[in-house]
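For reference, the structure is listed below as structure tokens.
For this view, one protein chain was removed and the others were kept in their places.
Chains here go by letter, A, B and C, matching the order in which they are written, and residues are numbered from 1 within each.
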Amino acid sequence: MPHDHGPDNSFDDMTARVKALETLLVEKGLVDPAAIDAIIETYAHKVGPRNGAAVVARAWTETDFADWLRHDATAAIASMGFTGRQGEHMEAVFNGPDVHNLVVCTLCSCYPWTVLGLPPVWYKSPPYRSRAVRDPRGVLAEFGVGLPEGKPIRVWDSTAELRYLVVPERPAGTEGWDPARLADIVTRDSMIGTALVAAPGDAP
Amino acid sequence: MPHDHGPDNSFDDMTARVKALETLLVEKGLVDPAAIDAIIETYAHKVGPRNGAAVVARAWTETDFADWLRHDATAAIASMGFTGRQGEHMEAVFNGPDVHNLVVCTLCSCYPWTVLGLPPVWYKSPPYRSRAVRDPRGVLAEFGVGLPEGKPIRVWDSTAELRYLVVPERPAGTEGWDPARLADIVTRDSMIGTALVAAPGDAP
Amino acid sequence: MNGPHDLGGRMGFGPVVPEPEDVIFHGDWEARALGLTLACGALGHWTIDESRHARESLPPATYLSASYYEIWIRALEALLERHGEVSAAERASGKLEAPGLRPERCLRPERVRSVLAAGGPTDRRVPVPAAFAVGDRVRTRNLQPEGHTRLPGFAREKTGVVEAVRGGFVYPDTNAHGAGEMPCWLYTVAFRGPDLWGADTDPAL
Partner (left out) sequence: MNGPHDLGGRMGFGPVVPEPEDVIFHGDWEARALGLTLACGALGHWTIDESRHARESLPPATYLSASYYEIWIRALEALLERHGEVSAAERASGKLEAPGLRPERCLRPERVRSVLAAGGPTDRRVPVPAAFAVGDRVRTRNLQPEGHTRLPGFAREKTGVVEAVRGGFVYPDTNAHGAGEMPCWLYTVAFRGPDLWGADTDPAL
């Protein structure tokens, strides 16, 4: 029987294709493989959503920092050492009783690397990019998130060089927690807006 | 080296896929292979653009018929015996010094089968469907047709169950020709609007 | 629906490739695909509107990489499955698991000529008068249903002029979904190129 293809190129095709290109570039002296290793190391182990979780936890525990984050996210986040590529211009959007924020890039894959690392596959894929702006409730349902009926949703489409960090609502039951403990419960998805931060003891 | 794929399924895949479906349908008593043969025979040999060419040639030579065609194309065309599927509701659009008409179906492949037969591949394909409505001059250039600058173009998008037949301009140098001879120079593409009818002696 | 089929004004597909008039099929499977699609239509399970919607509902990457007869066949498989005639399991195994539901409607060769010549007219009586007349300026609505519609995206929320009042016709938006023919007045509306495509557009369009 005929079969349905998935993505056009198989895994092995892409492995060969990328290797061939890297080999040419190295032979031409345009790329240093050790620099590629260093880039990978950076985003595999150093720059990731734990950065953003630290920002959120601090905003939850320090009113002054939260205000700063609200009014100049670029500077407030830079003060914690999180600067650089795809985080040059930051905006923090705060969830609250009256609004839920959701971030998407309909046109490509813009994402706040400095605080969240590399975007997950779904963030860059047509299902999310097409529906987040038109049917955010339906998308949230696929992440297991049900918002109260009629709760306003604001969707931020990252079409300019401004990157958005969602500051989720702090769950009840975390009174007195220190920032490190709070950061542990802040998920990547909650900072994109596709998850809420679960109260301690809730099922994940 | 990795290779670029063309269409998702190769020729052989589709041959197998269609054969498998036909076999199931025949075994279920839902399809008679001889009826399929008869359908193919109809559109391979009986219903095609020579029908439309006969309509155009008659419109060029009989003023009364041209008027009828202009005001009730469905009836005028039916009077010549060309009726049926994908030609139930017809409109004839006449090219002239002040307007060039072009037909497209941006949403699928609607086409006047009764007078033109089955649509060519390009008519059903994304390049034509996407550009005919926005850049008809660019499309015409790819067919080797250059219209005078500023000549108005009307593009007919077949989104309803109304099918359009373009009546091209009769070329100079064909005075006195009988309808059969005229029909011979009327091409399929000229009745879609992607060609002009060449004057006798012009390069095709 | 805002599907892959709504191609008017989209970009990036490259040049049009003309083809000689005498090329009708590219291989026997295309001819069989045509015949199968028409023969199955005669079973009466679906309308032309439902079959169009089945085609535009294919995954966009499939729709845009497939030839049109491949689109037809994939949609035909979906329609036959939806209406209980051929299951996915039967397609996968090639083995019958249930008999056909409507063998009595099987199109016989001797009826092909009359069925094709009759076609399927879609004009209907509408019990209310037409809302617009030739020459009226009208504005299209912002219709973006999940289901079938014949309003192309490029002509949404645009102002044009009624050029002809065609009479009553089946309304595809309902008919495609088994919700009845709901006949409506059909108008031909002419739009100016710059109104559709922006100020930079060829003013002769």
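Just a few scattered comments:
The criterion applied here is as follows: a residue touches a chain if its C-beta (ideal position, glycine included) is under 8 Å from a C-beta of that chain, and two chains touch if they have at least 3 such contacts.
What you see is a predicted model; the values in this text were computed from it and never measured.
Of the options A:F94, A:F143 or A:W177, the residue whose C-beta touches the omitted chain is A:F143. Within the full complex, the residue among A:I39, A:A75, A:A180 or A:A199 touching the omitted chain is A:I39.
Between the chain not shown and the residues A:T61, A:S130 or A:T174, the one that touches is A:S130. Contact between chain C and the unshown chain involves residues 1-4, 9-14, 56-61, 64-65, 141-146, 153, 157, 197-200. Looking at chain A, the residues touching the absent chain are 5-9, 11, 14-15, 17-25, 27-32, 34-40, 42-44, 47-49, 83-89, 104, 106-109, 114, 117-118, 120-122, 124-131, 133-137, 139, 142-143, 150-155, 157, 159-162, 187-189, 194.
The rule is simple: only the chains that are shown with their structure count from here on.
A centroid comparison over C-alpha atoms places A as the chain most distant from chain B. Centroids built from CA atoms put chain B at 51 Å from chain A.
Centres computed as Cα averages put chain B at a distance of 17 Å from chain C. Chain A has residues 1, 8 in contact with two or more other chains.
Taken residue by residue, chain C touches two or more other chains at 62, 65, 91, 94, whereas all remaining positions touch fewer.
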